[in-house]
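Data first, discussion second: the structure below is written as structure tokens.
A single protein chain has been removed from this complex, and every other one stays in its place.
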Amino acid sequence: MLNDIFIKPFVDMVSAPDFLLQVLWEGLVSGILYALIALGFVLIFRSSRIFNFAQGIMVVFAALTLVGLHAYGIPAWIAVAMTLGVMFVLAVSIERIVLRPLVGQPDIILFMATIGITLFLIGGGEIIFGGENKQMITAELGIPTGDTVLEPWGGLLILQHLDITVVVVATLLVAALLAFLNYTRMGRAIRALGDDHQAALSVGISLQTIWVLVWFIAGIIALVTGIAWGARAGVSFALEVIAYKALPVLMLGGLESITGAIIGGLMIGILEKLFEIYWGQPLMGGNTETWFAFVLALVVLLFRPQGLFGERIIERV
Amino acid sequence: MLDAARTDEALLEVNNIEVIYNHVILVLKGVSLGVRKGGITALLGGNGAGKTTTLKAISNLLHSERGEVTKGSILYKGERVQDLDPAALVKRGVIQVMEGRHCFSHLTVEENLLTGAYTRRDGKGAVEADLEMVYTYFPRLKERRKSQSGYTSGGEQQMTAIGRALMSRPETVLLDEPSMGLAPQLVEQIFEIVKSVNENEGVSFLLAEQNTNVALRYAHQGYILENGRVVMEGSAADLRENPDVKEFYLGMSDEGRKSFRDVRSYRRRKRWLA
Amino acid sequence: MLYRTAGQFKTSYQADQALFPIRQDAFLLGIILILAWVVFPMTASEFTFQTLLIPILIYSLAALGLNILTGYAGQLSLGTAAFMGVGAYACYKMITIMPWMNPIVAILLSGVFSAGIGVAFGIPSLRIKGFYLAIATLAAQFFLVWLFEKWAWLYNYNASGAIQVPNLEMFGTYVAGPQASSIVQYYVVLFIVSLLTMLCINLTRGNLGRTWKATRDMDIAAELIGINLMKSKLTAFAVSSYIVGVAGALFVFMWRGAAEPNLFDIPLSFRILFIAIIGGLGSIMGNYLGAILIVGLPVVLNLLPAALGIPIDSATVEHLNIMIVGSLIVFFLIVEPHGLAQLWRLIREKLIIWPFPH
Amino acid sequence: QELYTPNLAYRTGPFAATGIPLMNGQADYLAMLNARDGGIGGIPVNAEECETGYSTEKGVECYEKTKGKAIVTQPWSTGITLQVLPKTNIDMIPILAPGYGFSPMMDGATFQWAFNMPAGYWDAADMIVQYLESQGSLDGKKIAFLHLDHPFGKEPIPVLEQLAAAKGFSMVPIPVGLKEMQNQSAQWLQIRRERPDYVVMWGWGAMNAGAITEAVKTKFPMENFVGVWWSGHDADLRIAGADAKGYKSISWSFPNQDAPVMAAIKEHVVDKGLSKSDAEEMSGVFYGRGIVISAILAEGIATAQAHFGTAEINAEQLRWGLENINMTAERISELGLDGMVPPFSTSCADHTGHSGGWMLEWDGEKFVKVSDLLTANVDGYKALAQTNAAEYASANAPWPVNENCSATN
Partner (left out) sequence: MKDTEGYVTADGRQIGGVLMEMRNITLKFGGVTAISDISFDIREGEIRAIIGPNGAGKSSMLNIISGFYTPTIGEVWYKGAKRPPMKPYEVARMGVARTFQNIALFEGMTVLDNVMTGRLTHMHAGILSQAIWWGKARDEEIANREKVERVIDFLEIQNIRKTPVGRLPYGLKKRVELARALAAEPSILLLDEPMAGMNVEEKEDMSRFILDVNDEFGTTIALIEHDMGVVMDLSDRVVVMDYGKKIGDGTPEEVRNNQDVIDAYLGVPH
């Protein structure tokens, strides 16, 4: 038993290094995808302390809109632009209808409201788009689809071009976001808003503008995420459950940290894959990915209650 | 400029407003007051009189507390401002320093001050200059500029909040209890700052204060609020001489100031109205 | 002045601490009790029992459990369903291992197991707060559901992986299983729910309730005035999970009849959270109001098109349903973030001063 | 005057993608009967749908709502089936669960009210193994069993284990969590590590598309990848297109576009604008299967009508009808279903029919038949079914058993 837990997995890793590399690569790619969803959460949380549960459904919604528009014969790139327009309208309406009347309410109320939005979007989305699984317009968007096969140590390592693209795009997106938050006036205002709505109002920060902006950016992230996930597994409402994957990432990285989302995402992506392959499947009947990330995050939180990169929780009297 | 800035021109007029919280709790029962351009107006009154509510009604921060102005009107420079959002009001030059500090606790002191300049469009240089100005007013803040303001002391937070408001280059400042929790020499200092900003920059102030003594020394005009109603108004000098104000707000009896130890019996409040 | 409280003076603290110090409230409660114990059971159809009465009661109880934790003690939990699952599986195991056991006793005992697990998962709350804790409770949610799936002993190695409620007798009548009649099950549920509600009312208005509320409102201050936060939070987890566990056992034994592991997954947790929040956090009555709304609304919405003769297919109705429920949640939060219970309180305050506006 | 045969449909929720074509096929066939023949035996069929979203809870609600008038329950999910199964004994309404549900339901004596003809999951497992064996001996081979981690996915495990022991292959179960359906890289890494000769899939909903794309990505040879009938949905395969060529799925139905029934539906339903379907969907396996399901129901009704001499049959009479279906090749062709379903018959003791099925293969654009009719070796697991059924009955005691037909067994 002890051998199975402490020795055999490592022997397995060393004895098939190409396979280990493949595992790490798959973990990295999933990690990046988790991180992308988490980014949307972080942005919104940071600017409003709203734990936006609707981020997952926004991913689905964005992807479906894109695919749906394309199905009407609209060229891919124009469809992307139009989808962005739709996401903007969505951001404006959410701000108008939901957030504005709820300014200053306790966090949990706003959280609930986003669940309300989620339900609304699910229902509405299914009426508009139907429940069928659709194909992402990968080729039309010019996303490379082939793969590169490497043979390290005489083994096999398959790298999907799609995955490589995702890694590159995600990196660019994160860099842009970090620059935006750290080097702009808006960035500071976004952080201020997160601390105290009333005070932010009192110094003239317009909640409306910032929230629309932030939700719109979250919408853009959702679209990118939707394209990436959709290209892997098709687009349907079942995608919505992947939103849960972002939660432990947030917990691990810290709810308000962009860096945390990325590092948390990568850590979880890689570690859960390693655990599942080398411990979960041989020893526990598999499928540990449903909870491993949560338990890992929980353990980390016990030592750092604000996550690895979250803001220190200020406790004073 | 001195008194030249102070005119009789009404800058801010509050006409007979009524405020209800939560649809049921009536707090202001018809408050009217005016702030003159370039003046310092004090709003006095006991706990729960409705000073904060009045200020929030003016700056439109009531909504987020589920409060509503149900009657009356608020005019700024003759224009109805009740329906503007707070940000629009700040753009027009009206800014509020909220009671109880309200700093952005995860931002550093300096970042807090910079958020004050959020609505400004006059360039980095000007903002930097004002930042220096605030630091000369409050040297303590300069020392703590890199600390997260959540970890600064109560007084430091109060300074941050006032400094932040000044950073927006306001025309009118609504100050809610600026002296609360400040050390005595700082209280004087803050009022000196108010005075000098008022005189040098022509900024008008409406300040809610408990420290009647200081407030009436620096203000030009005063209102006394009790139970959601204005019960007395007049020039600061007149109010200072009013015997009731003397007794209830300045703690002076005919023989001069009494020791707190000697107030043997609880004083029953005399209400002008109720 | 329908709701006139003037003139009802209290002459002792004891009287002031009575459950319903205001006469009108006691009267209202009386009506509700008569409805619940006499009128409904006499008039309800099978359909009403199965889709409204029984589920509303069970959901209210689950929400009540959650409310103790989230509404009273301020610890947001998203793992309610998993704890219901613990209760259900515990009850199932007890009943199958000891078939002679009285079903009601078994149901009440199964809460003990979920309370134990609840306390174990509550330990992190001593360090983790707010949304971090909420997500941490998801660890319990996902881990437990996974365990229900993987640990075949729990479902007696059934090929289907599901648990199936056997026919259980008590005093010569079937109270659970396919042979049990709805009305009997309704009374069992009503009895247990009333009992636990009563205990919860007492707990929340007493010392423990104050400890919880203090922890919720400001835990640092609570600790500084002498509250042992660990004890306060863990008792909240224990009591809450107990109730939730009992609700879970009722859910499967008195209503569903069978359960597969993923029944206890996240959607159920959310549903209960909706009920607690729409009903009003920190309120007992709110759970009932919330359950009526969240459970009853879709049923009514589903019947509506047919009743009105609108030709609309059932899938679209379902989609519309989800949309309507979603928007109603937002709507109610906007109208009164503190829930239906608060709405009722405001109405009452208005009634007290009625017909004067203030 | 109508035959009320409600359908607990799921056109919403995470499994909607697979539900919609099935429901459309079912609805269109009955609509065709109503339009062409004025229903069955002269009275129209009311096949009202009650939406469940594949949620057990909603399903039970639908059951309660419809059971007053219904002559049949079509629960459409293993979860709902399990839940209503014990209640049917009391409410006396037959459950029709073609090709799904609880495999021991084949024991008609115990499960008097439940029907899963024309074939059950154990049949599927047996036929798949038979087919693989026909490609070469399985001795010493390794089969990965990729399945949804859910009662449905675990259904065939006992039979597969039994077959593994008998034929000398090893079986590696690989579960896919409900939340991992679209992100199966861990499972496919495991498959790569295990290097199985074959992958057998018990997938549903979004899991299928996830698995197929993953298989393409990891370059698993598609011809060694076989799914159960619920894993053979055209739309799932279309996502991978030509890359998925060679993928197989066992099926007891086939969308024969040339069958007369298709023309009838086109004439009486589609052309009148009564269908929710479209041409692409109608050519798919699932739409065709929907038609077959409704046809089985209709046949049960017709049998009962003939036997009891009344058109307006009740639930109990329908049960008799479903128990005495005899779908011979002639009858199939009479119904215009040529090539769409294998012949089968049911009896009081046999509620599954064990029709057998065909192995279908994805040719890059559509599914084609690549095998002759395979028939399951039912005797191999009959005993198993009976033990399980007996266990079920004793766990749910008192459980009435149909004494009359145990003799004919």
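First chain written, first letter: the chains are A, B, C and D, and each begins at residue 1.
Heads up, the rule we're going with is that a residue touches a chain if its C-beta (ideal position, glycine included) is under 8 Å from a C-beta of that chain, and two chains touch if they have at least 3 such contacts.
A quick note: this is a predicted structure, and the numbers were derived from the prediction, not measured.
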In the intact complex, which of the depicted chains does the undisplayed chain touch? A, B, C
In the full complex, which of B:33, B:62 or B:182 touches the chain missing from this view? B:182
Using the touch definition up top, pick the residue from B:15, B:73 or B:210 that touches the left-out chain. B:210
Residue positions on chain A contacting the omitted chain are 317
Under the stated touch rule, tell me which residues of chain B contact the chain that is not displayed. 21, 25, 44-49, 52, 99-101, 140, 144, 147, 151-156, 158-159, 177, 180-188, 210-213, 248-251, 257, 259-261, 263, 266-267, 269
Contacts of chain C with the absent chain, listed as residue ranges: 13-14, 17, 199, 202-203, 206-208, 210-211, 213-214, 216-218, 220-229, 235, 239, 282
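One rule holds for everything that comes next: only the chains that are shown with their structure count from here on.
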If you average the CA atoms of chain A and of chain B, how many Å lie between those two points? 44
When centres are defined as mean Cα positions, the distance from chain A to chain D in whole Å is 37
Multi-partner residues in chain D (2 or more other chains touched) are 11-12, 149, 177-178
Interface hub residues of chain A, defined as touching at least two other chains: 126, 244, 285, 287, 290, 316
Got a list of which chains touch which? A-B, A-C, A-D, B-C, C-D
Write out the stretch or stretches of chain C touching chain B in their complex. 346, 349-350, 358
Sort out for me which residues of chain A touch chain C in the complex. 51, 97-98, 101-102, 105-109, 111-113, 115-124, 126-127, 244, 247-248, 250-251, 255, 284-285, 287-288, 290-291, 294-295, 297-298, 301-302, 305-307, 313, 315-317
Within the complex, chain A is touched by chain D residues 11-17, 19-20, 149, 174-183, 185-187, 189-190, 192-193, 205-206, 209-210, 213, 217-219, 235-236, 238-239
